[in-house]
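All protein chains but one are shown at their positions in the complex.
For reference, chains read A and B in written order, and residue numbers begin at 1 within each chain.
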Amino acid sequence: MQLAEISSVSLAFLGSGGAGVISTGELLLEAACKNGWYGLLTRSVGPQIRGGEAAAMLRLATQPVDCHADRFDLLVAVDWLNAQRFALEMPLGPRTIALCDPESGAVPEFVRAAGVRVIELPLKAMTAANPEWRPNMIALGAALRVLGLPEDAARAAIENRFGDKGAAVIVASLAAVKGGADAVESGVLPARLPAPAASGTARWRISGNQAVGLGAVRGGVRFAAAYPITPATEILEWLALNLAKVGGALVQAEDELASINMIIGGSYAGAPSITATSGPGLSLMVEGIGLATAAEVPIVVVDVMRGGPSTGIPTKSEQSDLNIALYGMHGDAPHIVVAPQSVSDCVFTAQWATYLAEAMQIPVLLLSDQFMGQAHAAIDRPADVAFVGQRRIARDIAGTYRRYSLNGPNVTAMALPGTPGGQYTADGLSHSERGTPSSAASDHRAQLDKRANKVHEFDFGDHWATLHGSGEIAVLTWGSVTGAVLEGIALARTDGIDVRVIAPRLLLPAQPERMAAALGGVRELIVIEQSHGAQFYRYLRAHYHLPRNVRVVNSAGPLPLRPGDIYRELTAERAA
Amino acid sequence: MSAEPKPAYKASDFKSDIAPIWCPGCGDYHVLLSITRALAQLGKPPEQVAIVSGIGCSSRIPAYTNCYGFHGVHGRALPIATGLKVIRPDQTVIVTTGDGDGYSIGGNHFLHACRRNLDLTMIVMDNHIYGMTKGQPSPTTEPDLDTALTPGGTGLRPFNPLVIALASGANFVARAFAGNIGQTTSIIVDAVTHPGFSFVEILSPCVTFRPDQRSWKTQVHPAPVDATDDPARAARRIMTDDGFNLGVLYRGNRQPYTPKFGGSGCDLSELEREFEL
Partner (left out) sequence: MSDKADAPSVSTLSDLLAVAYQIEVDAIERYKMLAEQMETHNNVELAAVFRDLARAEGIHAAEIRRLAGDVDVAALGPEVGQWMTGDSPEAADLSSAHYMMSRAEALRMALAGEERALAFFEEVVKSVEDPEARELAKQLVEEEREHVELCHQLIRRHDKPLRRLGVEDPDAPEPQG
């Protein structure tokens, strides 16, 4: 049979406690990446700390991918325990192949209903015959064979991962992989991913959370304070290890109230500083962010959004912290809100965020989300950019030092502790030019003006948004949804529908002139976001002039938007 | 007497030109005097001292000094001081706070700052009342104090901050009385000099909402015994004293916390290696 060539293939490993499907997914991603492909790996897990049902979802491709496909091509079930939980997250179809062990129980309803072709993989019999083989390694081997990869492709990944467990484990794992590969046919998939073209560019395998950490350090961050929270903890863990390598440090805080104030103290003392959290932690930090605004202390606060409100869904994604990021603070508190659009963009946006914070002596909120934060992706090495935090520092102070001077630039030189003559008290109270508490209307207004103007005057440049395509139909979207939107409009273009995409990376301050230019000639606008309350749409309505004809496509998390969802929205519009 | 080197600084070198807004009669005036005198004795220039506070009457102190200061939000002085000290260990960092700011809204930070044992000094002006918001009970208020917010009193047992400091790992625990300026000055010098987290509780009367505290000056007395380095013994003494024992009550020898900074730093490109395929 002649196999059709497609540009990506999607597969999932499923299994319950102890099956090791997540690490199997990681090994396969690594093997596929070593083979020259790109890829994206996300996970979905039950609420258990250990022993919960889990799914590793992979998409392998010949070019970088920022979202999952519409359909899984291959499902490898180590067992089916509680697999029904993933019914909504795992779109399947008649072209999907499921590899599973008939001894592991009945195929779940959602798999059968989709008309999936089931191929037996006798895991129990194989492990009975080879007690040192582990089912997930057999599953890995089977997946490699179906994808057309040699089983040896995983050797380096296995050696790397199990190196500290001894040679016997590696030998057994490689044998299990080979056993799994030999247990299935290579041609069962209706389509095969072509061999990757030799690429001249360096490639990375990185998660969005790691990418945020790296970008921040590139931007100059040298201090972090940390309180663990899912799904942001990996940023803090990465920083703990890596800040120490570049002369920085991370301190674990007792709560988020402490972590936000610790970085304010660290930044006041001169170190570009960061913390990372998720929704509930951000709620606790908001007062501190207001303090940093008033006292003009630069900080970067990363919010890896998860389902909310309250504890919500800690392990799954949503774009529903936009409102608190934009409007959470009491008083008039100018600050910056930025959002990366992909794993790769996390590097740039975190670096830019650090630069902006230092340049304007202001808090910058970076809104990532669980989807891209915890996704592992193979990407082209992000380009080096020149954004490195440069704070105006007061040195050689003569005469009376005015920390919040109104004569001169609105971003005023900051004296660091130890500088003679620069002593001042940073204050959350309304204050005079010297920082002295003042409840006078004139001081209050003058400092509000100063803090607002330093943001308004700043030239954010072309990085405020990514702009794609052209046409009289435009999609406005943001954050990790951008990846699916871009694939969706590419599909629409094959139908002859031209759509432009405007994805602001800079959400606050709003850029009305730039947005007006980007929307020039647009007849219809579709706003696409992942929030039940259409927060992004309401934000756009509040800050921008939008075309008369606006449609909103908003869905709550945690299900990711897929390219086909976008395509259907665009074509439904045509048909209507 | 041995000839000590002449101090290079006077207390007035550590005072700013800003007039305090405290009520005349307030104990915090004494504490400000004691802090500036202690700093003069310590002999570091004002720019090498940072004073951090939260919100409340006592938290006004930073701006009244000529040091670097941070007047943050309610309850969060200790975390700000922690960040500051981690980045600038060369600075002398003092936290000035009160019983509401330090023990109630900032209570969790109090526990963990003691436990972390960074080389900081926490000075709490305890007047058993919220003064700035007009007389509500704090964690150290007596159970029967009738207030507008708690008519008839809270009925709650006040907590003992010195025992909590001790149990949480503070490396130096002292009680002072604002009116004893000489002793308070000397305790502050001692606290700042002692390595690790030093906790100084200063009984500082609120003449506006607790005029009964004017009698404190006749109730306080020196601690009958010297400081111990045995936390169990110190705890027993503090739990059984009358609350007016003044002096250094515990002087520990735990190693202060010092975060690990990785030397001068590697080239940033080295951080990318783990990601390379």
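The rule we apply is simple: a residue touches a chain if its C-beta (ideal position, glycine included) is under 8 Å from a C-beta of that chain, and two chains touch if they have at least 3 such contacts.
These numbers come from a predicted model, not from an experiment.
Peer 1: Of the chains that are displayed, which are in contact with the missing one across the whole complex?
Peer 2: When the entire complex is considered, the left-out chain reaches B.
Peer 1: Taking the entire complex into account, which one of B:L42, B:A167 or B:V207 touches the absent chain?
Peer 2: B:V207
Peer 1: Of B:K44, B:R115 or B:K217, which sits in contact with the chain we cannot see?
Peer 2: Considering all chains, including the one not shown, the answer is B:K217.
Peer 1: Need a quick check: the contact residues on chain B for the chain that isn't drawn.
Peer 2: Counting only chain B, the missing chain is touched by 1, 3-4, 6-7, 19-27, 29-30, 33, 41, 55-57, 74, 130-135, 178-183, 185-187, 205, 207-209, 211, 214, 217, 220, 222, 226, 246-248.
What we mean here is this: only the chains that are shown with their structure count from here on.
Peer 1: Can you list the residues on chain B that touch chain A in the complex?
Peer 2: These residues of chain B touch chain A: 18, 45-48, 50, 52, 60, 62-63, 66-73, 75-76, 78-88, 90-91, 108-109, 111-112, 259-266, 268, 270-272, 275-277.
Peer 1: Going by the contact rule set out above, which residues of chain A touch chain B in the complex?
Peer 2: Touch list, chain A to chain B: 33-34, 202-206, 210, 214, 217-218, 223, 225, 242-251, 253-255, 257-271, 273, 287-288, 290-291, 295, 378, 381, 415-429, 435-437.
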